[in-house]
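Structure provided below as structure tokens; questions to follow.
All protein chains of the complex are present and in place, except for one that has been dropped.
Let's look at subunit A:
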Amino acid sequence: MGDSQYSFSLTTFSPSGKLVQIEHALTAVGSGQTSLGIKASNGVVIATEKKLPSILVDEASVQKIQSLTPNIGVVYSGMGPDFRVLVRKSRKQAEQYHRLYKEQIPVTQLVRETAAVMQEFTQSGGVRPFGVSLLVAGYDDKGPQLYQVDPSGSYFSWKASAMGKNVSNAKTFLEKRYTDDVELEDAVHTAILTLKEGFEGQISGKNIEIATIGEDRKFKVLTPAEIDDYLAEVE
């Protein structure tokens, strides 16, 4: 394809007006494990598959969902190490805001600053874009919010979204089941069912990760036991 001559240098546009490296980054995201988020009327839930390469891996040590502040959390699809770097930078930005204003950073501001970091890496020399898309879930004075941030640095607010493998099936499923007044408990069930749709093998508390944030504004990652309880309710 004519674009291939321009696919080596990140900072060069191709004749079709694309930055090919970003397209490749999105492909990396698209082959990552499925993750999704749903915004309920009284909170947000985010979830992801946690398929480990071997049964010998200690699954308790793998944490794909991380908190950025006590009231904001994030999940990803794509490259794990890139995610860790972004989490570190975002946490630092959130703390800097708090140090200046003695106030928790609003979700929109943190998303904007994280997206700005990701955009920097699409316009600098000698770097490559991040190979992750993030789903940021938070609860602040404006209520529950869910944002997706792409490797290009663009961000969108979603009522419900999915990323990674199986994204089109997951999104269709979410579109059918989403209602504006869904409550957090129902949203967790919907999230589990959506993950189950494309799941290969037996789903359990040990191979998915779920986190919620409710009106108490505390981001909480569910334990495997709690996930198993929800799974039992869904059966």
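The rule we apply is simple: a contact is a pair of C-beta atoms (placed from the backbone, for glycine too) under 8 Å apart; a residue touches a chain by one contact, two chains touch by 3 or more; residues count from 1.
Note that contacts and distances are computed from a predicted model.
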| task | Using the UniProt record as the reference, specify the protein name of the hidden chain from among "H(+)-transporting V0 sector ATPase subunit d", "AP-4 complex subunit epsilon", "Proteasome subunit beta" or "MTMR7 protein". | result | "Proteasome subunit beta"
| task | For the chain that's not shown, point to the residue among A:P70, A:P106 or A:G198 touching it. | result | A:P106
| Which subunit A residues would touch the chain omitted from the figure, given the whole complex? | 99-103, 106, 108-109, 112
